[in-house]
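Below you'll find the structure I mean.
Only one protein chain is missing; all other protein chains are in place.
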Amino acid sequence: MSKIVTPAIERQMKINKRRPVGYIASPFKEAWRRLARNKTAVAGLIVIAIFIIVAIIAPWITKYDPTAQDYSCTLQPPSAEHIFGTDNYGRDIFSRIVYGARVSLPIGLLCAICSLVTGGVIGIVAAYFGGLFEDIIMRLCDIIQAIPPMLLAIAVLAALGNGIDKMIIANTIALIPLYARISRAAIYTVKENDYIEAGRAIGAGNLRLMFKHMLPNALGPIIVTTTFGVAGCILVVSSLSYLGLGITAPTPEWGSMLSNAREFLTSAPYYIIIPGVMIMITVFAINLFGDGLRDALDPRLK
Amino acid sequence: MEDYILRTENLRTYFSVPAGYLHAVDNVSIKIKRGTTLGVVGESGCGKSTLGRTVLHLTPVTGGKVWYNDRDISKLKKREIHELRREMQMIFQDPYSSLNPRMDITALIGEPMDIYHLHSNKKEREEHVKELMDLVGLAPRFARSYPHELDGGRRQRIGIARALSLDPSFIVCDEPVSALDVSIQAQILNILMDIQEQKKLTYMFITHDLSVVRHISDEICVMYLGRIVEQCEAKELFRTPLHPYTQALLAAIPSPDLDKKGELQIIKGEVTSPVNPPKCCRFASRCPFAAEKCHNEEPSLRDVGDSHLCACFKVQGEI
Partner (left out) sequence: MGNNDNLLELKNVIVHYETQDGVVEAVNNVSFSLKKGESLGMVGETGAGKTTIALTIMGLLPKPPAHVIRGEIRFKGENLFDKSVKQMRAIRGNDISMIFQDPMTALNPVLTVGDQIAEVVRLHNKMTKAEALDKAKEMLKTVGIPEERVSDYPHQFSGGMKQRVVIAIALACNPELLIADEPTTALDVTIQAQVLQSIKELKEKMGTSLIFITHDFGIVANICEKCAVIYAGEIIEMGTVEQVFRHPSHPYTIGLFESIPKLDGDEERLKPIPGLMSDPMDLPQYCSFYDRCMRRCDSCKNGEPAVVDLGDGHIVKCKLFESNGNAEGGQE
């Protein structure tokens, strides 16, 4: 009796023919393959990619200067001339949206990265050493987290004054406790693993144990929180701009555009809808991508 | 005078738990001759792993003394412990969890060399890694593989190569074959014995499996609840087990030999708690021979002839 060949085996044999003998996918390729299979995550990734490309090639795809005012055509509804219409100063909304992506996206990213690095290190060190040191750090985080992030950011901006740099600082401070908490929890799940003790047995020092043995294995949840963090930051920046804090006119920024459009809610609804929808799409896309990334990085969900 | 590489005297390791102190290792005195293997057997929770870890300074010493090459190492500074690690290494039980899954084989085996700056250039390091892979029987094509792509036997070979990379003279093997299948287990045991001969290593071999420990050890000590209850030369222990616990342990192993099968001998009860143990023989509550004295006094480990040590009043002729 010879071996049973099912359709699934035939398919596999075709794949095996394409791959060299002894083919082993690296963990990164493996994760990428799983991500690529997740349709919603890929959709999110494509949207994010389009936004980034648009932001980069902004000068070539816009007809108008985003800050150029033209009082001859204010509050024009979308037309062939101005596809997204114009605002109350006669500025082209499409140009402002496109240039706005150059502000909103990097700010979101930068805030997330800054808070990730500081919060992450604090969390890892706290989890590694434990004891009183950890208690003090975590109680400090509790205190900061007790204040709503919006309120905290407003307070910091009020103290430091307006500006993109200050906006990033404010956001970072508000987010540090979140990252500290997440990375502390992530380190805790790997801290008791045998390979940490094995590392100690071969004489590895604290830094090596923390950043070479613990961090790479705890990276999954941290990366995912970061993607959600980017989305959160864009929202906070937009909200602050909406309140008139942070980004100052005439810099195009999606949140401040929303804020300006408030007065024309009834007369020119497109003016408020377009930046609103843009923020929504971006946050949605990043969240989808983050969701997919979490699954892709978890080898158990094969 | 005998040449002992490692000696402990009344070594104690206690852990603080809510209910008091957990006596993981309690007044253990062992001596290991250079180039030999001391087997440490016992059931889970008897403190055998803690003993190994304490000797290596992975768990702090609560009391007592440890000598390595006649140097007291029970109270060392961080720097000195770091230097000592070059000579004392450990092979871990579970090759699935004791290797960092994000590092490939070359990185895993090479890491100890990096920590101690063994090699000044990459080529030397690469050569050394290759040499070690060859020694433990790992084909060169696995150099860039990750642990999760390999089976248990190959993973344990990585663990052995890693422990050997600093050229130590003493290795604690903590159940190195317990997670492996019998056919693979035999491969790994043979490798460990070959390497011992080649490099004149001294092993402390911790296991719960009596047949494995018999095979690899020169001397065996049996632990029960943190104490050594019997210690002697390996063959002697199997020929004339004296302590009732050792006898029970041997009788409980189901034998694949049909002629020796018969009812398994069963000792009643389970291991009692190692937290705040009472001052009496720790096996008394399960012992079929327990007399009143056993419940009131603690027997000490004494030579009962031919350097066969046993901690039992009955064997010592006191009851």
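When the chains are written out, they are named A and B in that same order, and each has its own residue count from 1.
Throughout what follows, a residue touches a chain if its C-beta (ideal position, glycine included) is under 8 Å from a C-beta of that chain, and two chains touch if they have at least 3 such contacts.
Everything numeric here is computed off the predicted structure, so don't read it as measured data.
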Report summary line: Cross-chain touch to the chain not pictured, restricted to B:Val212, B:Ile228, B:Leu242 or B:Leu309, is B:Val212
Query raised in the report: For chain A, which residues touch the unseen chain?
Result: 1-4, 6, 8-9, 12, 15-16, 302
**Report entry** In chain B, positions touching the absent partner
**Finding:** 43-44, 151-154, 181-187, 189-190, 193, 208, 210-212, 214-215, 238, 248-258, 261, 263-267, 270-271
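Here is the rule we use: only the chains that are shown with their structure count from here on.
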Report summary line: Chain centres from averaged Cα atoms put chain A and chain B apart, in whole Å, by 49
Report task. Please give the residue numbers of chain A that touch chain B in the complex, ascending. Result -> 22, 24, 26-27, 193-195, 197-205, 208, 212-213, 216-217, 299
Report summary line: The chain B residues in contact with chain A across the complex are 56, 58, 82, 85-86, 89-90, 92-94, 97-102, 111-112, 115-116, 141, 145-146, 148-149, 159, 162-163, 165-166
